[in-house]
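For this view, one protein chain was removed and the others were kept in their places.
Should a chain be cited, it is by its letter among A, B and C, assigned in written order, with residues numbered from 1 in that chain.
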Amino acid sequence: MTDEPRHELAHLGPHALRTPDPEGTLRYFTGLLGMDVVAEEGRATYLRAHGDYEAWSLKVIAAERAEPAWVSWRTWSPGALLRRTEWLETHGHRGRWIPADRGIGPWYEFTDPDGHVFRLYYGTQRHTAPPESRPVVPTNHQAYAGRGANVRRLDHVNLLARDVRACREFWETAFGLRTYEIVRRPDGHQEAAAWMSSSIQGHELIYTGENTAAQGRLHHLAYVVDSREEVLRAAEIVADARIPIEAGPSRHTAIQGFYLYTREPGGHRIEIAHGGYLVFAPDSEPHIWNAEEWKAKPGWGAPLPPEFHLYGTPPDGTAAGGDGER
Amino acid sequence: MTDEPRHELAHLGPHALRTPDPEGTLRYFTGLLGMDVVAEEGRATYLRAHGDYEAWSLKVIAAERAEPAWVSWRTWSPGALLRRTEWLETHGHRGRWIPADRGIGPWYEFTDPDGHVFRLYYGTQRHTAPPESRPVVPTNHQAYAGRGANVRRLDHVNLLARDVRACREFWETAFGLRTYEIVRRPDGHQEAAAWMSSSIQGHELIYTGENTAAQGRLHHLAYVVDSREEVLRAAEIVADARIPIEAGPSRHTAIQGFYLYTREPGGHRIEIAHGGYLVFAPDSEPHIWNAEEWKAKPGWGAPLPPEFHLYGTPPDGTAAGGDGER
Amino acid sequence: MTDEPRHELAHLGPHALRTPDPEGTLRYFTGLLGMDVVAEEGRATYLRAHGDYEAWSLKVIAAERAEPAWVSWRTWSPGALLRRTEWLETHGHRGRWIPADRGIGPWYEFTDPDGHVFRLYYGTQRHTAPPESRPVVPTNHQAYAGRGANVRRLDHVNLLARDVRACREFWETAFGLRTYEIVRRPDGHQEAAAWMSSSIQGHELIYTGENTAAQGRLHHLAYVVDSREEVLRAAEIVADARIPIEAGPSRHTAIQGFYLYTREPGGHRIEIAHGGYLVFAPDSEPHIWNAEEWKAKPGWGAPLPPEFHLYGTPPDGTAAGGDGER
Partner (left out) sequence: MTDEPRHELAHLGPHALRTPDPEGTLRYFTGLLGMDVVAEEGRATYLRAHGDYEAWSLKVIAAERAEPAWVSWRTWSPGALLRRTEWLETHGHRGRWIPADRGIGPWYEFTDPDGHVFRLYYGTQRHTAPPESRPVVPTNHQAYAGRGANVRRLDHVNLLARDVRACREFWETAFGLRTYEIVRRPDGHQEAAAWMSSSIQGHELIYTGENTAAQGRLHHLAYVVDSREEVLRAAEIVADARIPIEAGPSRHTAIQGFYLYTREPGGHRIEIAHGGYLVFAPDSEPHIWNAEEWKAKPGWGAPLPPEFHLYGTPPDGTAAGGDGER
């Protein structure tokens, strides 16, 4: 354990989605989730949630189909950024440097074993609230407007992977992410799901099994609200906006987060989430569910519909990822 | 409308359950729901919830099988009690007077068209908190102990009936209950469910279709907690107590109450509930769902399991009801 | 008690405020409280909250100073409207009929013993949601937009009166309102406050002592949200909008409602409220606080600032009330 690269990543950072319905996608993130547009440039629109300390967090890119473009991690220090990129380059995961984008970056872009595009960065730009949205308490990043579900920030990212175990081991080895729960397949070796984090939060990065031939697909992005009561309130808002609800509100067995799954108009599955346990023990071992225990789903929480285990974006085929025009 | 007997009933009152597992049933209502035992006498145990103004509200009777014994309504006045009993006697629903039971009554006992036993009463006894549970705010009925789900009072009663429409019309005609929602069967005449109330609350008495040959069965009793958050908390409590959860936490389409359905150890289905709309308009018409609209279940809320529409108590056969030994 | 006019009033209905800052007042009610403008006409703007079944509920009138114009009650029936107006005319409280206003009315306008203007009506117009705000669940009155504090409806009205006892007795005698709590002054006869209701809700109409020479003043209007959590959320919203918070969030001793008091830009004190007990007993007696018990404020809840007992609208002098130009 002493050789593990502990505490090199600080938190999930900006992330980008490609959407075939940019107008619908932006209406969803601003009108229903309560995020703000901070800039537009060509096919890209930059947004932020009220709890983000950085200048922007979500880049929506007009494209031919729904697919994840990339997800990023901010490192704990400039040194950590260099150490991690060096590790990637010397361990067969060579990526490339990408210049800063609207104040955040430069970024080192690379792929995980399933082909999802990730970025690492340290340099960032803090959000400075303009006068009309300056918060009255200076430790907030902007005024609290209370529009729609009013999400606070990105909570976690769930990716589909053909080999969950390989992805999990990649993040543990290369970045020191901690794994809090694992679902083992009946063979006792392969894995159906893994929940990982860079902090005491129960999950930041989740891998679940890809049940098609595709690669690099997104299962969902989850944005956090301040209480379970606000998840319930969000259900009312999205239902009346005729946004399809796929599952919830209910509670997951793994990590125990309270969830509401919707599909934004572009097709991506978006979760509105609250809670999940915190892990304080520095020496906690992952909880491993074998196939039978997992199937029994102890505790409370509604069953998930079959499509929850099948649908991802792009709905059909492999994701290419990245910012580029396509 | 002018001839309708408006405002004759004030609220649901004491109610009684027969149970084959009195120890388990009492442990459920006291340890998990947070009610208190106020008296024991022979095969009967009397309980109350912290929000009840009356001396007791639930009578648990040791019996051979799970069945509802009776449900009561308190009338608005002594005059209303006489008017309603007279109506029953002159309209072919003759019942009988039963002496007061531990300070509450006398009661007039009769049956609805499906054979469920009901009681009417006016005379009651207010709860006087003993020193050890005297509330600090004198408008409360007892101190707030916060044990388990800590239900405040009975919220509503749901009975199964072979002819929902006949039952609904009986209560409208005889007692002036208001009906807030009705589900019509595909034939456009028969009814699958009806939600009725004596007050602005969306439901106190519900009838849903009996899908077996039985009569007089109970679908569930619902006890209310103070917030949806407390319904979620109750799910944690009952799950860890290994009490089966049949459905929820989620929200109903009709009346929009937030629910958690459990089975107490004796076999009765018990709901822990919060919310449901209030009806202020004195001239509101029932909302009528036709079969297709109802099937579409608009809005959010999890689907109910098939057994929800089949199970009742007694699980097998017709309920006899009443306090007597059996 | 048998002669009391029970159940003649159904609920508080539309109400009107005069404001010297109509733009600020409207911005407060729409942007922060989440109400919608449904019509404008001359100096008047008509608004509704998402839980109102009627076409409109709040009329904001541009005027020289902040004062309450009028508050209304809907009667239970056309007959109740005639009975009550006849009572008023034959007991020295003659008022006048006013034609319907945007579908609601005609109204009978009269004053209480302190000079506040009230209206009675039965005829109303239900809200029909336009396509863009049609709710997905048809028992809702409009789609749930989740803008700002998103109040559901008017909860209660608190008026200042020089003689609280006279006002209380007027409503009990003339309209059968029930009084749930009374604060007695040290003389054991005069009253400092009274909480009254037409239903099982703990308060709809409150009188508290006027400590100046003025008459007919408004202490506050209270709008209800769906949970205490939403009252806390509202505090964040109004604080960041630089709306002054006078008190709360905290809980009142009387009726036990959870409160947040703000001043809207026109100067009226507006409460964002949730909760308060329900009274089911048809024969409940008012809880009477003597001066010492009241001063002791048992239970939890923050102390109220001195201005809470002094400020009302108009801030200076007597309210004239009514819709007319001034």
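As a convention for this text, contacts are C-beta pairs under 8 Å (C-beta built on N, C-alpha and C of every residue); 3 or more make two chains touch, one makes a residue touch a chain.
If you're wondering where the values come from, they're calculated on a predicted model, not measured in any experiment.
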For the chain that's not shown, point to the residue among B:42, B:92, B:130 or B:146 touching it. B:146
Any idea which of A:101, A:181 or A:236 touches the chain not displayed? A:181
So that we can see where the missing chain sits, which residues of chain B does it touch? 135-137, 140, 143-150, 226-227, 229-230, 233-234, 236-237, 239-242
Write the list of chain C residues that the hidden chain touches. 227-229, 232, 235-236, 238-239, 245, 249-251, 258, 260, 298-300, 302
Suppose we count only contacts with the excluded chain; which residues of chain A make the list? 1-2, 6-7, 10-11, 53, 74-77, 79, 124, 126, 136-140, 153, 181, 199-201, 226-229, 253-256, 275, 277, 280-282, 284, 287, 293, 298-299
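Basically, only the chains that are shown with their structure count from here on.
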Averaged-CA centre spacing for the pair chain C and chain B, given as whole angstrom: 33
So what's the Cα centroid distance for chain A and chain B, whole Å? 45
Chain A: positions in contact with at least two other chains: 227, 229, 236, 239-240
